[in-house]
Each structure stands twice: as structure tokens, then as C-alpha cells.
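Showing chain A:
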Amino acid sequence: MRYLHIANARVINPQTQTDEITDVFVADGRIATLGRRPDAGEIEHTIDATGQWLIPGLIDLGGHLPEPGYSQKGSIASETEAAARGGFTHICSLPDTKPVADTSAVVKLILEKASKAGFSRVLPLGAMTQDLAGEQLASMYTLSEAGAVAMSNARRPVRNSYVLRRLMEYAATYDIPLFLNANDLSLSDGGCMHEGPVATRMGLPGIPETAETIALAQILLLVEQTGVRAHISQITCRRSVSMLQQALENGLRVTADTPLANLLYTHEAVTGYDSLYNVQPPLRSERDREALVQAVARGELAISSNHSPHEIAAKKAPFSDAEPGMSQYDAFLPQAMTLVSREELTVEQLVRALSATPANVLGLSQSLTEGADFNAVLYDPRDEYTLTASEMASGGHNHPLLNRTVAGKVAQVFLEGCRIC
Partner candidate 1 sequence: MTDPNTVQLTEDGRLKHFLTTEGLSRELLTEILDTADSFISTQERAVKTVPLLRGKTVVNLFFENSTRTRSTFELAAKRLSADILNLDIARSATSKGETLMDTLWNLEAMYSDMFVVRHSDSGAAHFIAEQVTPNVAIINAGDGRHAHPTQAMLDMLTIRRHKGDIEGKIVAIVGDILHSRVARSQIHALRTLGAAEVRVIGPGTLLPSDIESMGAVPYYDMRAGLADCDVVIMLRLQKERMQNALLPSEGEFFKLYGLTKEKLAFAKPDAIVMHPGPINRGVEIESAVADGDQSVILNQVSYGIAVRMAVMAMAMSGQQTPVNSEEPA
Partner candidate 2 sequence: MNLPDIEQITQDLAEQVTELMNERQLDDPLLVGIRTGGVWVAERLNDTLKCTDDVASLDISFYRDDFTRHGLHPKVQGSELPDSIEDRHIILIDDVIMSGRTIRAAMNELFDYGRPASITLVCLLDIGRRELPIQPDLCGATLALNDGQLVKLTGPRPLVLTLA
């Protein structure tokens, strides 16, 4: 056996509640031993990780890939490279490509391109309705056979409760998990930011909290009725957090995530009409943000990227005309780590919400334990750099840290023992 030896890393593994400076030995893509030399074999390469943190690879429960269909915004290769640089070993791609991922051909194309690119592994989300129109069921069984890990309708609505019920029943038949976005379009349509004092002052049409909570109530009741395995994507409201808690107390098996942006920013960021902060779901109030952070701390929420790369022209427009979304993959982990440096989350809480919790949603395991796949990030908290457009891997430069100093850096990322960054 020939081993990769990572020496003197601070190993943080929330699943085993490990946080200690130790050595890791890797062979055949797996962690052979932790904290002790293997009995036999030789060391092929040693990485001196003194001062660095070794954490499980991040898993994203929802990011937008611009391919196929939106080559002006980037490619599968560019975005998976950016994801790897941000610390992700796995990313779930939302199905709103062009054409949408409602056929096995599109799902296979995504998998092939991602595999060829060789960065983060893509776990495609298939479309749950044809063309994401929210009317006819997509061939969910075929899509999952092709490699889709779950079905989603992105943020496109399923307006009809009947259709929603039937597609849950159908998915439940084959134990296909659904990723559902809580968005009542009749209440959110036309809105471009959180409804509240900032929207009122700026004269921007608002999206009320009830656009999310009413849809969430509908989803939770139908999940209870149909027994489908459901994950709620991208919740943003304090009220949604308590509704989910209630559902869990009632024994419902649902999981949920919130986009990183909603943990870092509030609707106040829109002051000044910076179209960067035009995102869907919208940034909400400080009360909402605090409630989301606390839910993450309690382990109730995973953190997703909602990565949405855009070309310059898509964002260079009056606020409500700009395309919503932020490019998030580059520098994702350092950005998330600001929640730790602000002392809003412990590093264990943050890492769990980015690895173990999403792994659990997908039925995977992401843990730094002996015998496990070596999916891990070496993070250097002392390093510092400026995120410039030319150095970004993503085709979308609509990143909140563009041209700013990023504290902390992803040094290396391993997927099944191979370096992808």
C-alpha cells in the first residue's frame, strides 16, 4: 500500500464530533487510518497541513448550472471548477437548464460533461414536471434511472394542488425524493425583493412572507398525506422555520435548506439598487436571518448555494429588470466561514450544515472516519486573497466578494482521494 499522508491538520468532523490536530492516511480513495500510522505500506506523499483545517467535502443541495442552454453564463466545466474551489465535492444541479432536465438525455449529458471536467461531482436533480411547467408529470422513474438523485421544479410553481398531490403520490411509489420550493406565485409574481420597509421606501414590488409560508403549509400537508420523501429547498422566513419544527415534532420526515446569502445578508443590502442583491428567493429581514442562523445552529437546516452565474449584461440593468441570482461557488467556503468569524455559528455547526446534513438528505455519508471515502477540504484560515474576475473560475462574476479581500482559502479539495482543486 502507498499512502497519502496529511500531517498535523486540525480535523473537524461533525459526524463524530471530532475536532483535533492529527494525521490522516489515505489509500485507494479512502481514509485508511486516522491519528495513527497504518501497520504496513509506505508513504508516497506527505502534505504538511500545519495550521490548516481538514473538513468533510461540502455538498450543495441546489445550484444552477448554465449548461445546457446558457453558454453566455458559463459551462458545466467552469461552474464545477468554481464549486471545487469553493470546497464542494458534490453539487446538486437544478433542472432549469435549456432544455430542462426532464429527459434522460439531458441528465446523462450533464453527468458526462461533469465527469469529463473532473472537478466537483454533479448530482443532477431531474425535473418533476414536463418542461417544469407544473402540469404534466415528468418521467421521474426514467430520470432517476439515468442518474437524477431527486426531482425538483426549481422555483417554477406547481400551481395546481391536484397536480402537486399526484406527483408526490407518484414519486412516493418509487421512493423518489422530491426537492420542493415553497413559492406561491400568485403572491410573489412581479415581486423582486422582500416586502417590507425597504421595498416600500425604494418603490420596488415586494414578495410577502406568505408567498413562502402558504406554499410551505400546502407542501407539508400533502407530504403528510402522500408520505413522499421530501426536502424543502431554499426557505427564507422565520415563520417557515417554526412550521418545519412543528412538522418534525409531528413526526413528518422532511428536511430543508436555506441559501447562504440569506444567512449573510438582509433586504437592507438592496438599498442603493445594487442588482447583485436581486436574488430569488429574496433576502429577508434581520429577524428572518437570525432565525435561519439559529435553525442551522440547531442542525435543522442545511446550507445550499443557490449559485446562479450571470453574464454582465444580465445584471447590468435596473434592479427589477436584472436577472435574479448570485454567483456563489468561487470562495464559497471562506464566505460561509464569516458566520464563524462573526461568532454566529461554531465551525462544527457550519461544517455540519454544509456536509453531514446535506449528505443525509441525499442518503450519502460524508464523514472523515476510517474506511470512508476521502471527500475532504483542506482549508487555510490564515490565507487571504482578492477575488478578481480574471481569477474566478465561474463564468458569472456576479459574486458579492468580487474585487474584495477574501479571508481564508480553500487549499486543496479531494474527491474519493483525488485532488480536484
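The rule is short, and it goes like this: a residue touches a chain if its C-beta (ideal position, glycine included) is under 8 Å from a C-beta of that chain, and two chains touch if they have at least 3 such contacts; residues count from 1.
Basis for inclusion: all candidates are chains of the complex that A comes from, given by their letters.
None of these values were measured; they are calculated from a predicted model.
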Neighbour of chain A by the touch rule, complex-wide, chosen among 1 or 2: 1
Residue ranges of chain A touching candidate 1 (in the complex, touch as defined): 195-197, 199-206, 208, 268-269, 271-275, 313-322
